[in-house]
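To start, I am sharing the structure in question, which I have written as structure tokens.
Note that this complex is displayed minus one protein chain, with the remaining chains in position.
Labels for the chains are A, B and C, by order of writing; each one numbers its residues from 1.
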């Protein structure tokens, strides 16, 4: 989805503030939120990691931007536990003693019609273009590289294709590629000609470019 | 700028809630904020409307999304009054008795290098493409139509070119055009073939398309 | 270091007002005038324009040719009304207005925009999925009708001339105007059927 989570290249953000000696968790609830996220996936087996990532993407955009990272973790996890029927939204709200905002529902037609690419189609050095798909559901090709042409640096192993897994389809695995894009191809007229961005992209997000 | 204000086509937003018999202002401070916005431009002559629009775009994205419309009006206006030297941020914060968040500074290189188009280049029926510029400053070609091809429906009068006016450059005027884009050209695979979006675009945002 | 808590929006508004007044950059009377100015800008103005267009074919022609001048004939002009364009609905084509990047409207004929028009929800969605948005808002359009979404990205300010409802033959301009809401002038509703 063209959602608030797809932040790469968005402008208007300020300085990055760093904290020295930052602890793993600042507050006890953050450790609990992490444990709940983990347990929901590996003990309850309520949902997979792709569904989980997409549940966070479906948060109200204003809530997403102002929330702490672990608040997003908790909101996505709770939303899926409710959607899968393990918990009820009313019960959570009653227990919490106030409104408990959950993520918005999955879009009606979440997936682009991509052919499974079970065999690798590309090799190191190949020029490839990222498809200009904009499905309403989960997709891991960031918007900033869609339509752009890059070069394959490396072929990684096969991993579950996230668009399908996030929406309960048949699990399939495909190779991903580390594809290098010149920064000036992504954002013409900006930056240095020496710079590049390498994006890890599933085979079916790509098409061959004839030289 | 590719900022949070450029919302057209962004996904993840929910239902639109309407209020019957909505008053012009819900709270007295909103009328004051409106008056301050208006007075800053026409009485104080602190800044022009393009600078004003851009000042709102420069708000922290999380603040922008959670703020009421008139809170954005006030924040943009106050930011320019401070930037132009009429007011001081410290004084505003002291008077308000708490933090007074202002917009972020103007980007270092805010404008794309567009040639002034003082004479109209296009006529009704012409096919035109929107340039794929992404300047860090003010620009009024929405991102959703950049790179897309549409048809000129109407040539409007000349109006001040906003990119230049928002950044204190020499004022110039150019015609704008009502350019119609098929919805399915903007978002392939979605919507109805009967639908379109008409965008009002300055001449220098456009290039001719040879049929 | 803990961040200072944000002052309320009332306090912040008051702070800007007090600072400008104390420096003599504006007067209380200026601010009072501007705070009340929007009272003259209201959708009833646009409704009167539509009712006139429904009943006076010559006016309708003038409105479609030059809405700025036609609205001024009825006394409606001013800020954000410098270049008005009227969009005529037909049985085959529905028009709807948005401003995705801020929240521009033709103040003299529509009034200051309502909250829903200024919401991120409306601005983000109506350009991409107009039929779904209109349906949620209560306007279920037939698939046969085309939808044109007008994005207020430059200085043109739009108003919609909705279809005249059936059963209103012989109605006065006043009675017709009462059927035209702000929502109909923006294009998220039809003109009301007569009661």
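Quick notes
Basically, contacts are C-beta pairs under 8 Å (C-beta built on N, C-alpha and C of every residue); 3 or more make two chains touch, one makes a residue touch a chain.
Since the model is a prediction, treat every value here as computed from it, not as a measurement.
Which of A:39, A:124 or A:209 touches the hidden chain is settled by the complete complex: it is A:39.
From the set A:7, A:111, A:131 or A:149, the residue in touch with the chain omitted from the display is A:7, counting the whole complex. Which of A:117, A:176 or A:204 touches the hidden chain is settled by the complete complex: it is A:176.
When the whole complex is considered, the residue among A:81, A:152, A:166 or A:206 that touches the unshown chain is A:81.
Mapped onto subunit A, the interface with the missing chain covers residues 5-11, 13-19, 22, 24-27, 29, 31-36, 38-40, 43-44, 53, 56-57, 65, 68-71, 74, 77-78, 81, 86-87, 91-93, 95-101, 140-142, 144, 154, 156-157, 159, 162, 176, 178, 180, 183, 186-187, 190-192, 194-202.
By our rule, only the chains that are shown with their structure count from here on.
Central chain (C-alpha centroid nearest the global protein C-alpha centroid): B.
Centroids of subunit B and subunit C (each the mean of its C-alpha atoms) stand 18 Å apart. Taking each chain's centre as the mean of its C-alpha atoms, subunit A lies 29 Å from subunit B. Inter-chain spacing, taken between the CA centroids of subunit A and subunit C, is 38 Å.
In subunit B, the positions touching at least two other chains are 9-11, 13-14, 57, 65, 187. Shown for subunit C are the residues that touch two or more other chains, namely 120.
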